[in-house]
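The complex appears here minus one protein chain, its other protein chains still in place.
As written, the chain order gives the labels A, B and C, with residue 1 at the start of each chain.
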Amino acid sequence: MNFEVKLFAGAREIVGKDLVIVSLEAGATVADLRIALGQSIPALRETIEHVKFAVNHDYADDDTCLSPDSEIACIPPVSGG
Amino acid sequence: MNFEVKLFAGAREIVGKDLVIVSLEAGATVADLRIALGQSIPALRETIEHVKFAVNHDYADDDTCLSPDSEIACIPPVSGG
Amino acid sequence: MPRLTFEPIDSACLLTEVQSARAGAVVLFLGTTREYTDGRRTVSLEYDCYRDMAQQKLEQLQAEACQKWSLVHCAIVHRLGDVDLGEVSVAVAVSAGHREAAFAAGKWLIDTIKEVVPIWKKENWHDGTSEWVHPGISE
Partner (left out) sequence: MPRLTFEPIDSACLLTEVQSARAGAVVLFLGTTREYTDGRRTVSLEYDCYRDMAQQKLEQLQAEACQKWSLVHCAIVHRLGDVDLGEVSVAVAVSAGHREAAFAAGKWLIDTIKEVVPIWKKENWHDGTSEWVHPGISE
């Protein structure tokens, strides 16, 4: 199953795109997504340990289940203000 | 010896003047001034217990000695801001 | 230099005075004339002031805040005379490297101004009465 993940700031710059598609099994969680992203994009491996993920505009726990119609985003540590 | 005392806000309104002249002995202190003001202006008697006095633009203690060339002011509790 | 003025306070101008590329944070506090105080309705305020001493105290407080919190800039203006509802009676603007210092300095300045600067407020109540406000002295 394919999941689109939005990328921002440093993560976007490392990957060179603002969206990546990650293939995960049905019922996959945020924790599974983190592992898959680190494996498929080696340059992201260090950063990915420090990011949060948002599902439908809310921060998600590691055990949050992903659904293909959710809006998923990778949120590196924020620095607005 | 005559001392001029500036009055402001409620104290000025009670007395009806922005300056009173108080007669005190040489070497008189702020404490003496407070007593003299309460005695010579009965309407001020309640207020005078709650005011501070300033001598040359600085708050003075009760035992500060007054000199006739000091600028003396009666400072009721402030309410600026 | 702190200012005591009978004219309306220009808050935007104060912000311009304190903003700087050396500062990461600006805090502006405005005291404004509130219509209701404990259920009583105000129509306007009037401020009295012991000008020489108030000016000197404000300068001392400004210098103390600038030193204690390493402020980049600090501006203080207090209104005198009649102040209408909703208008600004006092403005304190500070800039600092970081926001913690800016908030702490702004808060301390207005707290201390209200405690030690010889300025007094008269409430003109809607019922036609008026009174000088002297905290701690009951009517």
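The rule we apply is simple: a residue touches a chain if its C-beta (ideal position, glycine included) is under 8 Å from a C-beta of that chain, and two chains touch if they have at least 3 such contacts.
None of these values were measured; they are calculated from a predicted model.
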Displayed chains contacting the withheld chain: A, C
Selected residue (touches chain absent from view) among C:58, C:71 or C:110: C:110
Missing-chain contacts mapped onto chain A: 6, 8-10, 12-13, 46-47, 50, 54, 57-59, 71, 73, 75-81
Touching residues (missing chain, whole complex) on chain C: 11-12, 15, 19-36, 85-86, 88, 95, 97, 99, 102-103, 106-107, 110
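Definition applied: only the chains that are shown with their structure count from here on.
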Whole-Å gap between the CA centroids of chain A and chain B: 72
Separation of mean Cα positions, chain C and chain B [Å, integer]: 26
Touching two or more other chains - residue numbers and ranges from chain B: none
